[in-house]
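Let's turn to chain A:
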Amino acid sequence: MIWQLDIVFLILVVISAIAAISVKDLLSSAILLGAYSFLMCLLWSEMGAVDVAFTEAAVGAGISTAFFIGFIYQTTRRTKD
Partner candidate 1 sequence: MITQSPALLIIVPLIAALLCLLMGLIRRGVCYPFVVATLGMCVIFSFDIMGTVLREGVIRYRLGGWEPPWGIEYLIDHLNAFIAIIVSSVSFIVAIFSKKSIEQELHESKIIYFYTIFLLLITGLLGITISGDIFNIYVFLEIASLAGYALIAIGRDRAVLASFEYVVMGTIGACFYLLGVGYLYSVTGSLNIMDLTTLLPNLYQSKVILIAFAFFMVGIAIKIALFPLHVWLPDAYTYAPSTVSALVAATMTKVGAYVMIRIMFTLFQPYFSIELIPTTTILGWVAAAAMIFGGIQAIAQTDFKRTLCYILIAEIGYIVLGVSVANRSGFTGAVLHIMNDAVMMACLFFIAGAIFYKTGLRYIYEFKNLHRKMPVTITCLVIAALSVVGVPPTCGFFSKWYLVLGAIDARQWFFAFLLLASSLMVAVVFFKMVQTIFFAPAPAMEAAHAHSGTSHHNEEHKHSRDEAPASMMVPIFVMVAGILLLGIFSGQIISAIIQYTVPEGF
Partner candidate 2 sequence: MEVVNSIRPVLAVGVSLLAAGLILITGERARNLREFWSILAAVLKFSIVLSMVPFILDGKLIEYTAFNIAPGLSIGFKADALGIFFGILASFLWIITSFYSIGYMRSLNEHAQSRYFACFAIALSATMGVAFSANLFTMFLFYEIITVCTYPLVAHKETPEAIRGARKYLTYLLGTSVGFQLLAIFMAYHITGTLDFSYQGIFGEARGVVSDTLIIVTFILFMAGITKAAMMPLHGWLPAAMVAPTPVSALLHAVAVVKTGVFVVVKVVVHVFGINLLWDLGLGTSLAYFASFTIVAASVIALTEDNLKARLAYSTVSQLSYVILGIALLTPSGITGSIMHIVLHAFGKITLFFTAGAIYVAAHKTKVSELDGIGKEMPFTMAAFTIGSFSMIGVPPFGGFISKWYIAMGAIEANQLPILLVLVSSTILNACYFLPIVYAAFFKSPAAAQHHHGHAREPVHGVALAGIHNPHSTGSKLHEAPAIMVIPLTLTAIGTIALFFAPDFFLEITRTALDNLRGGR
Partner candidate 3 sequence: MDTAQFIIGKFNYWVYIVLMMIGFYAMIAKRNLVKKVVGMNIFQTAIILFFISTSSKSGATIPIIQNAHGDAAGHAINVAQYANPLPHVLMLTAIVVMVSTFGVALALLIMVNRDYGTFEEDEIYETLEVLQLKK
């Protein structure tokens, strides 16, 4: 566990989270959410939780994002806030 790396990841995670909820385009939001998940997964694997990181990589960054993009494809990417 390298705490400097840890702090960098944490800050990045917070940034991507804020970006994901504040960006005015749902597709961007989906991608940012994927990035958020991926950063989270890096953070966890760095903390020793490889299984969780693996799952998060498969689910959060992979499947969820796929769901989300498929969903936006079906509906709309418009958002007012």
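A word on the picks: all candidates are chains of the complex that A comes from, given by their letters.
Here is the rule we go by: contacts are C-beta pairs under 8 Å (C-beta built on N, C-alpha and C of every residue); 3 or more make two chains touch, one makes a residue touch a chain; residues count from 1.
Keep in mind that what you see is a predicted model, and the values were worked out from it rather than measured.
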item: Which of 1, 2 or 3 touches chain A - same complex, any copy; value: 3
item: Residue ranges of chain A touching candidate 3 (in the complex, touch as defined); value: 1, 3, 6-7, 10-11, 13-14, 17-18, 20-21, 26, 29, 33, 36-37, 40, 43-44, 47-52, 55-56, 59-60, 63-64, 67-68, 71, 74-76, 78-81
